[in-house]
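One protein chain is absent from this view; the other protein chains keep their places.
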Amino acid sequence: MDFLTIIQILDSTIRLATPLLLACLAGLYSERAGIFDIGLEGKMLFAAFFSAAIAYSTGSVWLGLLAGIASSLVLSVVHGLASITFRGNQLISGVAINFLAAGMTVLVAQDWFKQGGRTPSLPDEARFGPITFPFADALENVPILGPIYSELLSGHSLLVYVAFACVPLTWWVLFRTRFGLRLRAVGENPAAVDTAGVSVVGLRYAAVMICGVLCGIAGAYLATALQAGFVKDMTAGRGFIALAALIFAKWRPWYALSATLLFGFLQAIALRYQNIELGNFVIPVQFMDILPYILTVVILAGFVGRAIPPRAGGEPYVKER
Amino acid sequence: MTAPAIELKGISKAFGPVQANKDISISVQPGTIHGIIGENGAGKSTLMSILYGFYKADAGEIFIKGQKTLIPDSQAAISAGIGMVFQHFKLVENFTVLENIILGAEDGRLLRPSLAKARKELKHLAEEYELNVDPDALIENLSVGHQQRVEILKALYRQADILILDEPTGVLTPAEADQLFRILDRLREEGKTIILITHKLREIMEITDTVSVMRRGQMTATVKTSDTSPQELAELMVGRKVLLRVDKKPATPGEVVLEVENLRVIDDKGVERVKGIDLTVRAGEIVGIAGVAGNGQSELLEVLGGFAEGTGTIRMNGTEIPLSGLGADGQARREAGICHVPEDRQREGLIMDYTAWENTVFGYHRNPEYQSGILMDNAAIQTEAEAKMERFDVRPPDPKLAAKNFSGGNQQKIVLAREIERNPDLLLVGQPTRGVDIGAIEFIHQQIVNLRDQGKAILLVSVELDEILSLSDRIAVMFDGHIMGERSPDQTDEKELGLMMAGITQEPEGDLAKVVDQQFALQEQEREGEANG
Amino acid sequence: MDKMPQWADVVLIPLISLILAAILSALVILAIGENPIDAFNLMVQGALMRSAGWGYTLYYATNFMFTGLAVAVAFHARMFNIGGEGQAMLGGLGVALACLYIPWPHWSLAIIGATVGAALFGAAWAYIPAILQARRGSHIVITTIMFNFIAAGVLNYLLVNMLRPVGAMDPATAKFPEATHLPTFRDMFSTADNIMFRGAPANVTFFIAIAACVLVWYLIWRTRLGYEIRAFGHSESAAKYAGISPVRITVIAMLISGALAGLMSINTTMGESERLILNSTEGAGFIGIAVALMGRSHPFGVFLAAILFGFLYQGGAELALWTNIPRELIVVIQALVILFTGALDNMVRMPLEKLFLALRRRDA
Partner (left out) sequence: EPALIFDLGGKFDKSFNEAAYNGAARWAGEHGTSFREIELQSEAQREQALRRFAEAGNNPIVMTGFAFGNVLSEVAPDYPDTKFAIIDMVVDAPNVRSVVFNEHEGSYLVGMMAAMASKTGTVGFIGGMDIPLIRKFACGYVQGVKAVNPDATVIQNMTGTTPAAWNDPVKGSELTKAQISQGADVVYAAAGGTGVGVLQTAADEGILSIGVDSNQNYLHSGKVLTSMMKRVDNAVYEAMKEGDNLDMGIYVMGVANGGIDYALDQHNEALVTGPMKREVDKAKEAISSGALSVHDYMSDNTCPVE
């Protein structure tokens, strides 16, 4: 494997990891506040559709992004109503949201565009294009650092940088601000927050909303940056992988970065090396396809200890039985 | 006369069909300590939670310092100068002390300045009130006593001048309780108003100025402490005459039932908690283990009960039983004739979501008498449960009710009914009366003594010295994983036991409680070191 | 003392929730320019008013019962088994191997063999996540998600490269021998002059599913094992105190769960397609989660929820058949049903409880 190949694989890792990272951080806010969310997939899908649809209709990718975030927020409100206000089962609500998004996106897409549940292809100005760093071209030929700078670091869409910037930001918010302290507390022991005179409901809604915003960005990234439009079910299970990454990361921001990069990397490797021959034996493509999942299980079994979720996670806060 | 610090008028509160408070009125003078007593489930905690804005009353008014005050949430209570230490602490377990203190009382959006300020303030408060805690320790690594200090500090940090304490001494050792009372005294001198809920009449007599008695959601009496007696209070509370001391004949110890040699236990954090214990318990005697919480008593019970592993030798009626691996589980212990009333009835002794009848066979559910073919004989279990609940006076006597719907005392009775009625050769009992009201304590103690009188061996672990002294025929004191010594209850007293519990076998100079406290701090430091190392 | 009479809890609340879901669904249908009343009529006509409609409704319901029970059993041990899909896929493999490689003389014997095969393979696929959870603390949610993907890969490889008859286009096994074909409802209930359940795939597996519901009910509420599973699910520390081994319960509960999920494939693979095809599970493993949650992990609840989902599936097919409503409408309706009956049921319950309390106060 030569150096350039490594760079390319890492480049692909970054692209594949970005939606996972955004969704994973989204889940992190929500679950740190005690609201489990298996509806990440649905929110991303919803956002992917609405961002593409609005970007196409208005020709503005920024309006698209806003629409994606707004639509994801709508689902967040539903989740909040079900799991915070009405103290329902958070898992059921998440499952319902996934179904709702899968059905609604296609239904609306068909109603609006009559193209069988997809949006028309977005023109370039309705997409997030790559951002080229200064001197990227000039430095391309510098050995080692050149390709790292111009291939790996430069040339991604804005949302990729946003996603990566969200990691330190999330860490800072959670561990260095009043809001973060309260948010973590409400996921561990809401009664402590309540008796300290802070609104449990308010905090939890805030967390669920942040989750919605990040899922919205993730969806918009899929439909308007990586792709040029919406295709039904285009999230293809990434919300669930993000959830796995979140558990893997033990609900911590920097770990979330590593976990999603690892998933992205394993996928990139599997995509790149689909047909490996060992002597006369060709490793079946199916094996390479499932390799990331096998490795995940192996890593989980071998290196990562018990992951302890936030203690109040999944439980509605009920004062009076 | 000044306006009362607190005045509640006509407070009512229902939880669904349960009327927890009925038209309660009470007034508390500033600068006094006001006690509230009442049976389990009488509605004490509910009333205080309403005052603190945790629950909303269905009806009634609250006056603070003569001003009518609306308290829709805890924020309002805090701004009205009210602080509360709940029966079940409201702390975030994996946060540090400092973080818990500032939670909800931060200045500004960033944490760093708040933390710095709180650290200074905390040091100040600690000095002033002898409330020492390591501000950077995680709550989950603190003893219950220290956790309580954090709760008090939380209230003081918020400049509360009305402090509510809900059963604060239920989890404290006598020394810790003494220290707490000195702090309360101090606060009273400063003019703060304190409401103290407790089941212990001795404490009421010792420290309060006035006392109110609650029964079944209503306030039945409010009297000046100096005008009443424990006996009278107990009767007001339970509605009948109560024996305040255990009535028991001298023991007639028989054969050795349990023999423990060089028992060692290492917990899952890798800390050695029991460091080589030798102990025997004979038929027909109660051996009490005294000690400050966290000195290995829990682990001792857990290993004997089969749900933790250890090394060493245990013989039961002369037969050795395994301490780890196969055959070292609760099931095997029960077959060997060991029954166990665990320390924590809610986490261990009961499945809170199971009905009472299901709980009456918990741990014995594999016994042949409960099977019919491949199924469980639920009808037989229910009939038996009904009889047991009747005998142990569990209220309400409804076996179909889920365990979580019983009050703490009644939950404990269900566990006791299950374990004592097994008629075991050896009964392990941990904290049998924690958080239980006087009426129930009397009953529970009686049952334990009865079992002894039938010639059974009993090993009792309790942090209540009173309880140890009045029940035990022999007392062993544990400190730091060792047994410091054994005493007979009529040769010793609280003072000596207290010293032994602090690891001191000689009469020390100075204040007993202080020494105990210092010792505990040292011990904790040491343990932290071990845990980190 | 309860806040509400039991009938209100069991009947009234789900009913009101369903009506709310129906109203919202109607709005969605209106919004895409169709007539909701006609649509509803069509669904009921197609799914419930013809024997063949029932034949389909019950066929789908059979799948959902198995996967719903699988999720429910794991839930009782406080585990979230998202792996029903993969376990059912492997169960299909078990069925296929049993049917293809053993010469059964009669379907009644074959179905026993297939049941064993399906249960064994399904359980085996659940075993690894279970043992990893019990011994290494690897989170079962992640491992079962991963095992769904792995199952799909394994099955794809086997079907394309090993089990597919030469020259066949389909990534599927050969057709099972005649003797293994299960009697369908049509075979069972038709008379000479009255053909019932014509063409519908419902078959004897439906009765196995009902038996499974009953057995699971006995298992959970009447046996020692069920007692221990529930105890472990409610409190691990208490279970330890009682001498219930967490490792043992985790593994056993997951084995049962996996076996139940695997059994689903008798219905699809042996009962319907009569060969193992690539995507025979079609997401029924995931629907099982919704079914178990809606059925409150109780076998009877699972049974009802499965029938409801079967109705939605079949009714949806009828809609797609006779109108231009896209098939995704059904997914939306499912979502709304799950949302209102499952997640938002307190929205209905809270005011009702107040109402009943007020009524009781007035009586008293």
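First chain written, first letter: the chains are A, B and C, and each begins at residue 1.
The rule we apply is simple: a residue touches a chain if its C-beta (ideal position, glycine included) is under 8 Å from a C-beta of that chain, and two chains touch if they have at least 3 such contacts.
What you are looking at is a predicted structure, and each value in this text was computed from that prediction instead of being measured.
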{"item": "Contact set of the excluded chain (shown chains only)", "value": "A, C"}
{"item": "Omitted-chain contact residue, chosen from C:Pro171, C:Gly233 or C:Gly342", "value": "C:Pro171"}
{"item": "Contacting the left-out chain in the complete assembly, out of C:Leu97, C:Ala126, C:Leu163 or C:Ala317", "value": "C:Ala317"}
{"item": "Contact residue for the chain not shown (choose from A:Gly59, A:Gly116, A:Pro168 or A:Gly302)", "value": "A:Gly116"}
{"item": "Touching residues (missing chain, whole complex) on subunit A", "value": "4-5, 8, 11-12, 15-16, 19, 115-118, 121, 222, 226-229, 231-234, 236-237, 267-268, 271-272, 274-275, 284-286, 289-290"}
{"item": "Footprint left on subunit C by the chain that the document does not show", "value": "52, 56, 59-60, 149, 152-153, 155-157, 160, 164, 166-171, 175, 198-201, 268, 272-273, 275, 277-280, 282, 313, 316-317, 320-321, 326-327, 330"}
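Operating definition for what follows: only the chains that are shown with their structure count from here on.
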{"item": "Between subunit C and subunit A, distance of the C-alpha-averaged centres to the nearest whole Å", "value": "29"}
{"item": "Separation of mean Cα positions, subunit B and subunit A [Å, integer]", "value": "46"}
{"item": "Where subunit A touches two or more other chains, by residue", "value": "none"}
{"item": "Subunit C residues counted as touching two or more neighbouring chains", "value": "none"}
{"item": "Interface residues, subunit A side, partner subunit C - complex", "value": "78, 81-83, 86-93, 95-100, 102-104, 106-107, 110-111, 117, 240-241, 243-244, 247-248, 284, 286-287, 289-290, 293-294, 296-297, 300-302, 304-307"}
{"item": "Subunit A-touching residues of subunit B, taken from the complex the two chains share", "value": "15-16, 52, 54-55, 73-78, 84, 86, 90-95, 99-100, 102-106, 108-112, 114, 154"}
{"item": "Residues of subunit C touching subunit A in the complex", "value": "28, 31-33, 80, 82, 128, 132, 136-139, 141-143, 145-147, 149-150, 152-154, 156-157, 160-161, 286, 289-290, 293-294, 326, 328-336, 338-339, 342-347, 350"}
